[in-house]
Structure formats: C-alpha cells, structure tokens
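All protein chains but one are shown in place.
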Amino acid sequence: MQAIAETKTGSAHPTLLLWLVVGWAGFFILPWYGVEDSVFTFGWLFEGYPLDDDVAPGFFQGISGKKGWLLPHLIFLIGPIFALNRPRSDPLHAKILIICGALGFGWLIAQGFSIGIRGWNFGWQENLFGPLGDRQFGMGTGAMLVASAFLFILTQGVAARGAVNGDIFVVGAIGFVITIVAIFVFYPIFNMLTSAFVTQDNSYSISVFFEKFTDRRLWGLGCLQGGRCGAAWNSLVLAILVGMTTTVLGLAFALVVTRTGFRFKRGLRALTVLPIITPPFVIGLAIILLFGLSGNVTRFVADIIGIAPTRWVYGMPGVLIAQILAFTPIAFLVLIGVVEGVSPSMEEAAQTLRANRWETFRTVSLPLMRPGLANAFLLGFIESMADFGNPLVLGGNFDVLSTEIFFAIVGAQYDQGRAAVLALVLLAFTLGAFWAQRFWLGKKSYTTMTGKGDSGVHPLLPKGLAIPVYAIVGIWTVFTITIYTMIVYGSFVELWGVRNDLTFKHYITAFSIDFTQEGVRKYTGSAWDSFWTTLQIAAISAPLTAAVGLVTAYLLTRQNFAGKNSFEFGTMLSFAIPGTVIGVSYILAFNVPPLEITGTGVILVVSFIFRNMPVGVRAGIASMSQLDKSLDESSLTLGANSWQTFLNVILPLLKPAILAALVYSFVRAMTAISAVIFLVSAEYNMATSYIIGRVENNDYGLAIAYSTSLIIVMLAAVGLLQLLVGRTNIGRRHSRPSSKN
Amino acid sequence: MLNKNSKAASVSFHNVSKVYGNPTTGVRAVDDVSINIEAGTLVTLLGPSGCGKTTTLRMIAGLEMPTNGKVMIGDMDVTNLPATDRDVSMVFQSYALFPHMSVLENVSYGLKFSGFKKSEIQDRALAGLNLVGLEGYGDRLPSELSGGQQQRVAVARALVLEPQVLLFDEPLSNLDAKLRRQVREEIREIQQNLGLTVVYVTHDQEEALAVSDRIIVMNNAVIAQDGTPRDLYDAPANRFVADFIGEANILDCRIAAIEGGEAQVEIEGYSLKLPARDSHVGSALLGVRPNRIVVGNPGAANSLAGEVVRVTYVGNHLELTIKTVAGDLFATSDDVDALLESGTKVSVTFAKNAPVLLKN
Partner (left out) sequence: MKNIQKTLLVAAAVLAASTSMASAAKLTLYCSAQEDWCQSMARGFEEATGIDVNMTRKSSGETFAQVKAESSNPKGDVWWGGTGDPHLQAAEEDLTEPYVTGMRGELNDWAISQATSAGDRTIGIYSGALGYGYNADLLKANNLPEPKCWKDLTKPEYKGHVQMANPNSSGTAYTTLATMVQLFGEDGGFDFMKALHKNINQYTKSGSAPIKAAGRGENTIGIVFMHDAVKQAVSGFPIKVVAPCEGTGYEIGSMSIIKGSRNLDEAKKFYDWALTAVAQTRALEVKAYQVPSNKGAETSPSAPDLSSIKLIDYDFKKYGSSAERKRLLKKWDDEVSTLPQ
C-alpha cells in the first residue's frame, strides 16, 4: 500500500509507473497460472519456463497461439504509457487510465470465469463460439499482479478525475477494499446462492431448491407430537434462548463489576476471558464428563437420590448450557462498555428528580443500555447459530443447521445443493436478526457521552436487584471454575472414567521432542504439525486482518465518497454470516478456476481475514471517532499526504484499537472451527480440526491436553502482542484539546 | 530567525459555491462568493456560526473542494488541488497538535515532508519555537503545556513552513479573555513583521476589529460586507452588519427627498441630512451606535422626545434605555455624574454623521 503514495511533482507519475511495471512483470515474467509448489521456490524456472503451458507467463501463453484470449491484456497494459507524460489535470490522462484499467480488469475477470478446466464454462458460449479445445486452471502470481495493476491504474484514473479530492491513496484503498470484499464475501455468497438451484445434471432449476427447502428435516414440527423437529426450528429456538440468556448473564456481570462493591472484580474479569480463548469442544467435553450418563455429577446425584442416570444432557439442554457458558463473556464484553458508558450525571439527574434507585435503573439506566443489550443479543444469537462444536458433541438427536450443513457436505449424502439451501436458511436467520435489531433500536439517540468531563458516580444497584444478580454471577462462577478444573484435570488423566491415574502421557503424545545424538531436534509429537500451522496461519492473518480492518475504518470515518453506506454494509456483512456458511461458500467458490485456493494455507488466511475484519473495523471506528479530525487535517495542510498522515498521525494514536484487532483475530484464528473444518487440508491442518479428530476418536485426554496447551499459548501470545504494539505516550489524556464540532 | 516572507501570495475566489449533498437540493454552505485577498495582508472572515466562513477557509486550505467556481493562490489555479499539494498552512481551533509527538516533532512535522535536510529541519523548527517564545520547550509533550503555549506551538508549526498563505480557524477561542488579547497582538505583530498573507476566521467581532487589515463579514453563505474595520463599524452596509458588529439601534425612518447624494431623513418629526448611500425615497432603516446618541434636556428643537426607563452604572459609563416614539433606544453616556434616573424626561439627538442608512 505504501507504493500508492503520491508526489507533488507535476506530470511524473511514479505510482502509475510502479503499477505498470508490476503489471508488465506479471504478464511477461511470472507464471500466469498457479504453479503446483509455491512460486517462491522458483522450481517453475526449471520446468520448461517460459514456454511450457504450466509455467508460462501470460504473454507466452497467448503468443504461442493456444490461449489467444490472454493477449488483449497486452493492449490495456500498453495503453497507460500514453498517460504517463500527461499532467494529472489533463482530462485525457484520467480517461486513458480509466479505460485501460476498467477494460483490462473486466477482461481478466471475464476470461477467467468463461474458460475453466473443461473449456467454456457456460453452454451458451459453446453454442456461440463452438467448442474451445483448450482449458485453463486457477490464476497464479502473474494473473494476480496483472489484476492488481489494472485495479490501481483504474483507481488512479478515477482519482485524477477529482474523486475524493483527487487523493490517490484514498481512492486506491477504497478500490482495493471493495475488490477484496467483492471477491471474498459477495462472490462466494452469491455463488452459493446459485448452487442451491443446481440439479444433478448441472442445470438450474427452481424446483430443486424448493424440494430441498421444504424438506421435513428442515421445517418439521414433529417435536410437538413427541417426534423430532426440523433443524431450522431447532436452531432458531436455541439461538433465541442463548441470545437472551447470555444477554441477561452478561448484564448481570457488567452490573456487578460497575455498580456494586464486589471485591473480586479483577478475578471476575479474568474468568470471563477464559471461555473466549478456549478451543471449541472443550466445554462440551467437560459437560459430558460432568453431566453425561456416566458423568461425575450424574453418578453422584444418582447415588444420593437413587434414580437411574439418564441421558438428559444430550440434546437441547446440553447444547444450551455449553453455549451459555461459552458466549456469556462475549455479551459481558459488549455490555461492560455500555454500562460504563451510561453517563452518571443522567442517573444523578434522575435521582434528584425524586426517582429511587430502582426507578432510576428501570427508567433511565436500562433504556440507555438498549443498544448494548441489542448488540449482545445479536452476538449471542449469531454465535449460537454458527456454533458447530457444541452441537456436534452434545446434540444427540437435536439437529441444528450448522451440523446439518457439515454433514450434508462431508457425510455420505455429499449433497452440496442441500448444504447451500441450509446455509441460505441460516444466513436468512442471522440477517433477519440483524435487521430486527436495527428496527428495534430505531432512530432514537442513545448517546450519553458528550466528551465533556463527567465527574459523577454510578449509583449502586437497588437491593432487590443486587441479590439475584449476585446469585446468578455466583452460580456461573462456580460452574465455570468447576468446568475448567475438570479440563485441567482431564488432561492429566490416563483414560477418563476408566483409569483415573494421573499421567503426562497426553502431553507427551502431543508435544514430544526427540533429540538425536547430533543435537538435532525432531518434533515427534502428533500435534506439532497442526500446532505450527495454526500458529503460522494465526500469525499471518492477525496483522492482515488488523490492517484491512483499520484501513476500512479509516475510510469510513475520515473520508466521504459516493456509496459509503453500501460500502459499510459490505464490510460488515461477513459478521452476520456464520462461519459454517463461509466455509461452505468458500469451498464452492474457490475449488475451481479462476481462483483455485482450496487446500492451500491461503484460503485459511483469507477466511480468517474476512471473518474477523468487522471487529477490526468496529474497533477502528470506535477509536478513530475519538480522534479529532483536525489532527489529520493539520497534517494534510502541513504537506503530508493521506498515506503519510495515516502512518504518522492516525496509526500511532490507534494502538489500543490495533491491539484489540490483533488479539481478537489471533485468538479467533487459533480457536475457530466452524469455517475452518471445511477448509483444512492434510498439508494445512489446524489445531481445532485436529482436536475434533481426536474427539471423534475418543481420545479425550489428548484433545483436552492440546486445548489446555493452546489456552496457555494464547495467553502468552496476547501478552507478547501487548509488548510488541506498545503504548503511545500522549501524556495526560484528559488535557488533549477536545473538538468543539 | 525567519526572514520576511517573500512567498506571501494573494488569494482570490471567483464565483465559488460549495454545496453539501445533492448539487441542486443540497445545503449551500457558500453561495457564489467572490473575494480577493491581497498578498501580505491579514483578512478576517467574520460571521455567526453556520455562515460559511469556515467552509471558505477550508476551501483555501484544500480541505474542501468547491462545487463551482475557481480558487486562485497567487497566479495558480488551485481549485482541484488537494491540501497536501497547496503551499498553505493552517492553525486549528483545537490546535490539532499531535499528542504522541513532542513539541519539536510537531513543529518539524511539515518540514519533514518539504524536502529539507535533517539539520535544516532542526534549525528551522527551533527558530520557529524562538519566534513564538517557546525556546526550551521542544522536548515536552503538548499535553504538558498550558493552553496558550499549545496555541503558540500550533502557530510555530504553521509558520516554519513559510507558506504562501497562513490560515487561522478561530485560534483564540480556547483561551481566556486576557490571554486572547495578548496572543492576538502577537499574531498581528508576527504577520506584519514577516509580511504574511493571513486569512483569519472568527466569530468575535472585537477580535476581528483588532487584528484585521480587512474584514469580510459573511451571513447565510454570502458576503454581507467587505471593508476595513472602520468602514464596517462606522458605515455598516445593512442591518445584519450593523447589528453584528458592535451594538446598534435600528430605527424605522422615512426618506423624504434625495438631493446630490444627501438624503432628507425624517423620524417622527426629527429630521436629519445623511449620505444617501443607495437608498430610495420612502421608508428606510437607520442605524445608530449607542455612544453616538446625545441625551439632552427635554423639549430641545429637532429632537426626539423620550423618557429614561432604565439606568445601569457599569463603571466607566452609564447604560441607558430610553423610551421614545420611534421605539426603545439603547444609549451609553460617558457622563457618569449626569442626574439621570428612571422616569427622567429627556430629548434625544444623534451626533453628526453618526447614523447611517441601512439596507434591510
């Protein structure tokens, strides 16, 4: 991105020249199609380069006569040369760039989609042009470079025409974000939408969709008569219950921390972080070990009361408990900010107007927390909808959409169409909830932070409320501590429930290291492969996620451009899409040319970036709106361009947001399962999918030991990130001049 | 030290408009404004909030782009040039000091992007700090300075770039009254010493009168009046300017005849001869400053009969409210010993050439 920086000199266009050179390199030097090994091993140089079909650059592919459809790119790569010697104010400069960029990019996309592994991709093309007799595979480095060259040539043309104050960096960044969001969010979703209509012989039909959509397994209401209900109803009811319960619990926690004299607030906060960094399944497993048919608690209770143990935990109750445990902290984190944000002076005002504590809480505090409550509910709802691990372990006969989707793809049915239909239902639910939340909040203002000093104190909770709140928090706390004690204990037990001897066996199996006589280390533990891959992928995706998120936030808060609202919706959309849906749509979209990235590490990184980007965007927006806009403006009037401003002024002041985005995306990359399970491959296996494999294999000890290690690694990594990002010293915070706008 | 600025350039607007939102239905922040600011002068944009003065300033800076019209700095058309590429610096209302950089780093910031050598950046920045009287404060963080000191850093930071035009956006509004007077004098002094072109935005008329070579008063997106401080005070063009700059009594009157640029003005039997300006025969508006109202004994010839309804003693003068047939008048009198009290009958006349005919 740094290369987008612009200069002040008249008709020299170093940025344009740079992207042209990139485009030429992509077209003349690097292999056009994806090579089997990484490009950086340079093995392709020895495989018949530059003429062999597999490794030839686009130019040679085209000139050799077989893939003539690649040659038009050349025209659009040469065209911009004529814009180089014209000043930016010359309308022809802009025109040339826009035409070459747009047509080049369009052609690249069009040919990529038209011609696939089996020649023409669409029947009408074959009818029109006759059979092709050739085919092409996924785009490689060459094609990627050419594509980005076209994109940035286009944005420079648009900037030269005066869009967004003629700012090359900003227009480029907007173009870049739009393009990647289109490719990695909209395209897969759209693609999945269409695959719901594909029949077995690859034609399209609406009846196929309805046949799958009206399936009894999806919408059946048998549970009302003692049978089983459809997965759609199950998911919906479960998600609503989870959303409501976690919101209430989260609120209780937030109230205890902010409005009581509770003495162990720090401990409570720490406890709520644990479930967030816990890999999936672990909570589910612990619940089985406690409440299953042979669980400790079950047996204990059965012995005392003398009733036969039952399998009550399998099904809705178990999933509900596990999800509440896992997602309450998220609601808490959302609500703590809101509860703290309610201005004490409003509550004090209410009290001086003769409202008692309870009335104040009911009529002022609670309504002002409405946006937070809505957000917390929405998050719980979506997390529950997308949750995959807990229903898998604890679901019993209680089918939910996320597991149904998984088994539609990997199970014996192998029915991608059904998976797509189910995913669509799931997506409709979450988007519906999103819409309902906006509707509920309406246009009322809930702003209570004025930026002015607010020296009041929050009133304590009314007694009638404090007691139940304490009770709820107490029960949750005891429960959580029990669960985590079980987890740690479980990782040291030989064979749970059968042989309860303490052992390090599981840790050794997972993480043993052998030293040969030369002192060479060999990672012989079975978990090392997935562990390193996970660390690597998380470490790569976290900074990228933060970068994309913050740049997007910068564009949203600091720049004005046409279509900003749709832009915002697009970047936030992936937040409402459950991971399972992302996973399915990614394998449907990226298993075939023009973008063939399934089975690579790239697809994992990409999925993490777009799954977690909305959090980076939100964090960025929140902290950027606290930065007075005159800071950037003064930097601009002092002669720095927008890229330099972003780098020198905004970024250093955004360190808390950067840290939040980094930590969140790192942790999510380590613990996510719902999308990952579809995207892993033998070479790029992730920790969570390894753990699920162990769980399926009844290797509870190993699974838990691995998870425990991951929790520790994540804690360490979070600490390390904090050190790396550091703090920006701005002296006394309160004396920063505040804006009067 | 910084030298007399040879780069100071003029600024001109040619029929500039700025519309937010839809070009036809959107909000017109600046409507068809043409101005010309000569090189080396300090010109103030004055007006109530929302009048378009800040938008005008930001269009000079390049932080906003005009919807229509042309902006020139010196001989160069900068209409579509972004802020980065204009040779203009700005002092913000909030100072916009970068909180994570030291004072010296703040002052050096713009120099870094102007292609100076490292040693020269240091020299110039230090010279800038000296100029505003902050030598030795280079290593502090902005948050460790007082408001007035922060303000001076902001000025130094803009000054060291020796810009063609220096812009101030309500630079004194965060300072207390005493400091405000001191700093504005310093600004004026630096401007005159260095021969800078300065465009200054404020909503404080006293401040505007004190520092400006010329004042452009704006109201509702258009220019209400453009002139020297004295012009504006003594001969406001219309009711808005008269009311906005200083205090004015505005009275309904009738113009009986116009003869050789002189208008015969009648107010309830009190007749005056005043410069006609562009008025026509018929009803008109008359503005008169409170200190130009002469209070005399009741029954004087060619005067307005009145009765004092309120007297307020404010130290160096008296403030009077006088009820007359032409309406309530607000007057000040330096004669603090005068025996005036509520109910005293008086006659009211205006000092010669004090009242002006106004456009509505």
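Order as written gives the chain letters A and B; numbering starts at 1 within each chain.
Everything below uses one rule, namely that contacts are C-beta pairs under 8 Å (C-beta built on N, C-alpha and C of every residue); 3 or more make two chains touch, one makes a residue touch a chain.
None of the values given here were measured: they were computed from a predicted structure.
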Displayed chains contacting the withheld chain: A
Among A:Lys95, A:Arg135 or A:His458, residue touching the chain not depicted: A:Arg135
Contact residue for the chain not shown (choose from A:Phe262, A:Phe407 or A:Phe511): A:Phe407
Identified contact with the non-displayed chain, of A:Gln225, A:Thr352 or A:Asn565: A:Gln225
Of A:Phe105, A:Trp120, A:Phe176 or A:Tyr314, the residue in touch with the unshown chain: A:Tyr314
Interface with the unshown chain - residue positions in chain A: 117-118, 135, 137, 216-217, 222, 225-228, 288, 292-294, 308, 311, 314, 392, 396-397, 403, 407, 409-414, 495-499, 526, 591-592, 599, 681-683, 693, 696-698, 700
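The criterion applied here is as follows: only the chains that are shown with their structure count from here on.
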CA centroid of chain A to CA centroid of chain B, Å: 53
Residue numbers on chain B that touch chain A, as the complex places them: 61-63, 65, 80-86, 88-90, 92-100, 109-110, 112-114, 141-144, 150, 154, 157-158, 161, 167, 173-174
Touching residues (chain side chain A, partner chain B) in the complex: 6, 8, 89, 162, 165-167, 628, 630-631, 633-642, 644, 648-649, 652-653, 728-733, 735-740
